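Omission of a single protein chain aside, the complex is shown with its protein chains in their original locations.
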Amino acid sequence: MSIFIDDSTRLVVQGITGRDGSFHTSQMLEYGTRVVAGVTPGKGGQHFTALNGDRVPIFNTVEEAVAEEGANTSAIYVPPAFAAGAIMESADAGIHFIVAITEGIPVLDMTRAAQFVKDRGARLLGPNCPGAISPGTAKVGIIPGQITTPGPVGVVSRSGTLTYEAVAQLTAAGIGQTTCVGIGGDPVIGTDFIDTLRAFGEDPDTEAVVMIGEIGGTDEQEAAAWAREHLQIPVVGFIAGQTAPPGRRMGHAGAIISGSSGTAEEKIRAFEENGIAVARRPVDIRDLVRECLGA
Amino acid sequence: MSIFIDDSTRLVVQGITGRDGSFHTSQMLEYGTRVVAGVTPGKGGQHFTALNGDRVPIFNTVEEAVAEEGANTSAIYVPPAFAAGAIMESADAGIHFIVAITEGIPVLDMTRAAQFVKDRGARLLGPNCPGAISPGTAKVGIIPGQITTPGPVGVVSRSGTLTYEAVAQLTAAGIGQTTCVGIGGDPVIGTDFIDTLRAFGEDPDTEAVVMIGEIGGTDEQEAAAWAREHLQIPVVGFIAGQTAPPGRRMGHAGAIISGSSGTAEEKIRAFEENGIAVARRPVDIRDLVRECLGA
Amino acid sequence: MDIHEYQAKELFRAAGIPVPPGRVATSPDEARQIAQELGGKVVVKAQVHSGGRGKAGGVKLASSPDEAATHAGAILGMSIRGLEVKRVLVTVAEDIASEAYVGILVDRTTQRPMFMVSAEGGVDIEEVAATNPDAIRKLRVDPRYGLLPHQAYGLANFLYTDPAQVKQATRIMAQLYEAFIGNSCSLAEINPLIVTPTGEVKAIDAKVSIDESALFRLPEVEALRDLDAEPAAETLAREAGLSFVKLDGNVGCCVNGAGLAMATMDLVKTYGGEPANFLDIGGSSNPDKVVAALEIITADPNVKAILFNIFGGITRCDDVATGIVEASRRIRIDTPIVIRLTGTNEAEALEILAEAGFSAFTGMDEVVQKAVDLAAQA
Partner (left out) sequence: MDIHEYQAKELFRAAGIPVPPGRVATSPDEARQIAQELGGKVVVKAQVHSGGRGKAGGVKLASSPDEAATHAGAILGMSIRGLEVKRVLVTVAEDIASEAYVGILVDRTTQRPMFMVSAEGGVDIEEVAATNPDAIRKLRVDPRYGLLPHQAYGLANFLYTDPAQVKQATRIMAQLYEAFIGNSCSLAEINPLIVTPTGEVKAIDAKVSIDESALFRLPEVEALRDLDAEPAAETLAREAGLSFVKLDGNVGCCVNGAGLAMATMDLVKTYGGEPANFLDIGGSSNPDKVVAALEIITADPNVKAILFNIFGGITRCDDVATGIVEASRRIRIDTPIVIRLTGTNEAEALEILAEAGFSAFTGMDEVVQKAVDLAAQA
């Protein structure tokens, strides 16, 4: 089993003819994801041909992709100026899981788009995220498939490459994953730690969760308190940014310590107080997970 | 019993110091309605003194009226330019039943305000309506109390004085009312015929309903079809505007035949097809109700 | 409030919608001069608040300034559905490759602004809706979000296949929505929205109605009101704060409340008469309004009897009575007046009327019958 994506996923790629969209569509197809449609306004009626030769029909609108190909999930690779609009288009067309890869969407655009998605009862992952992968089943986004392997661990993270680091180490140690989820590094995101932990908690195959946070905001603190109350499976945590100075944005738009709030110390303390084992180094994640699984 | 308002109603009057607001506050107090607060920005801390000597505290905001006096219902008498804002203020403050008397609110203002009230889970009656009265219990709005009397008939209407006409005739004939509701003559209103019929249907004391419609829109047609499916009690109908020319607004902003849609004939036909007894003259309403009640 | 095509086009231009150049003329000479300035072929179009201008001969193509003047001469002064043409729009004639329809109104059921678009333009959209509903795409706009980019695109994508045309039309959808909201419209319509042989998308006709209730905050739109285009009685009524609609019967009606006013008209008809008007004096108690109402009603020579039907609530019967007495002093009223008053301050009202020599009734059916009889006898 897995969360958010599985073998019922029928993916439409928004921005399929762009540089990133076309590259990753090939990657996703190669991984076995059912990419049923692409959308690029003005290119409806054409086909996208993947590196492996697969052909994907292109539509002008997501609405058409849903009507013609039964798409139920979308991946968004359109430029930042149009990305919030693309998210709302997906939600309006009845897509129930929307993965926004695009980085650099204006925050105020996202406050509206995230609300719109909620109003439509859909789920948004991201933006500015690497997407999700359910090893062996489906991948939506940009997480490299070869570093993952099926197994009992759920991974959720605000970062991209740091997640790869952790997942690759798990895989190398023979510990597989149900689903790896990158929730994104922006201050306004669709799916947060709690949403993801809840989904992992409801997944019968997930036996432990790795939660990788970073400085900025209070999402990790709230998730830790939530997990203590509601989650039956163990969580291993890691927080990046112990050496980050206050008031400076560390790459991610959301990775900023405001005043005295959102520090790594604060988050690590919240983890510890709520029974989450904290890895001090990325390499420790693997060892703590191994302990949790009793392996 | 009654619908929408009863002896738990704690009313705040928005625009209590205005000409209409102050006059009708006195009337409502005299009728026995619990008017617990008034709102006029800038006059917070003062008191309104009714004609019968009752004193009502004035607040700057509805929020304060709710916090200090436990208001749960509001009546809005503020000028059209500020009325949509006043409706949203009420809903935002947690008022659950909002009666907007004001006539002439711009329609596009109302599309937003009506949606806002829905988002907050509140009910709006009106605007451009005479309000509601539960004879012997409470009155919110401007329906003259002396023409009503308690009894088993629910009355719902898009008009004001035409309702008084019908209600006065019922009362004169000894037929009382559970609640009389004016839903208002605007194209965008908060509570429609179906909402009111549903409430009457759930009220154990309402044994028959009088539904008074007029030209414009399709609310009566939809209500007739709904009533056939869902309403267990008989309905007597009346439609005003058989002699109204198409394309002209007949006083009420919503009373206009668009193209061939919204005519009195169409509505009367819908009533008849769905088993609603149609009064041809206002005076016939009374007789048909009498038949329904088997009196 | 309806505005003229040339005024609607100004609002559209201000919103950025491509509209062919043109100006309004009130004389053949002016029309000639505008045609000269514009150059090439022009269209001369009657400016009246009515559909069916083309069929009535109110829209003519002219190849030269002289021809434009001739057409203007023919159109100015003509009557279209009872409305005299006092102005013509002289505008560049565009070659047309295709015609579409785009309109926005407020959908009462969903309480949202609703687009209707169809590739079948230049015709009556109600007819298309009746005969070929699939040719129309409807879109209801959530007022919390406004028209979203993908929605504007989706509408344009329904009308056109050429990406360049879709792009132009997408922009026009957004601009039309802005014009609709910004001017508090109840209707904004482009029919037809054309594509020229070179692929340009343009609005060559425009119809706009403004929400009367919003005019208080739109003085520049209120200024577009054409008093020539409405009967003088309706202008007077509006200025006096009355709701008035002129009809063709002989029983003048003066009622408080729109629903009761319609029911009163209907009852006149039921008893064999014909109402001369709809008139609602509104909820406030102002004797001046009653005076104005009587002035307007008595100015109609068709009126043979005047019927007052007042159910006092907010309206105080004594105020109405005072107004009737006041009016009878100020203006000469030869038409018989039948009065029904009941409700708030009914007794005081009856006294005031009795003192002035009027009698009054309290039942609705009896006064209506009486008024119908009086009118029939006159």
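Things to note:
We just call them A, B and C in the order they show up, numbering each chain from 1.
Note that a contact is a pair of C-beta atoms (placed from the backbone, for glycine too) under 8 Å apart; a residue touches a chain by one contact, two chains touch by 3 or more.
Treat the numbers as computed from the prediction; the structure is a model and nothing was measured.
Across A:Pro57, A:Gly85 or A:Gly217, the residue that sits in touch with the chain not pictured is A:Gly217. Within the whole complex, the absent chain has one touching residue among A:Gly45, A:Gly174, A:Pro245 or A:Gly275, and that is A:Pro245. Only one of B:Val62, B:Ile76 or B:Val181 touches the absent chain when the whole complex is considered: B:Val62. Not every partner is drawn; the one left out touches chain C at residues 144-145. For chain A, the residues touching the absent chain in the complete assembly are 20, 23, 80-81, 103-112, 114-115, 130, 142-144, 147, 157-165, 168, 185, 187-188, 212, 214-219, 222, 238, 240-245, 248-255, 259-260, 264, 280-283.
Contact between chain B and the unshown chain involves residues 41-42, 44, 60-63, 82, 85-86, 88-89, 92, 112, 116.
Going forward, only the chains that are shown with their structure count from here on.
Interchain contacts link the chains end to end along an open line, per the touch definition above. Set side by side, B-C and A-C show the greater C-beta contact count at B-C. Distance from chain A peaks, on a Cα-centroid basis, for C.
Not a single residue position of chain C touches two or more of the other chains. With touch defined as above, chain A holds no residue shared between interfaces to two or more other chains.
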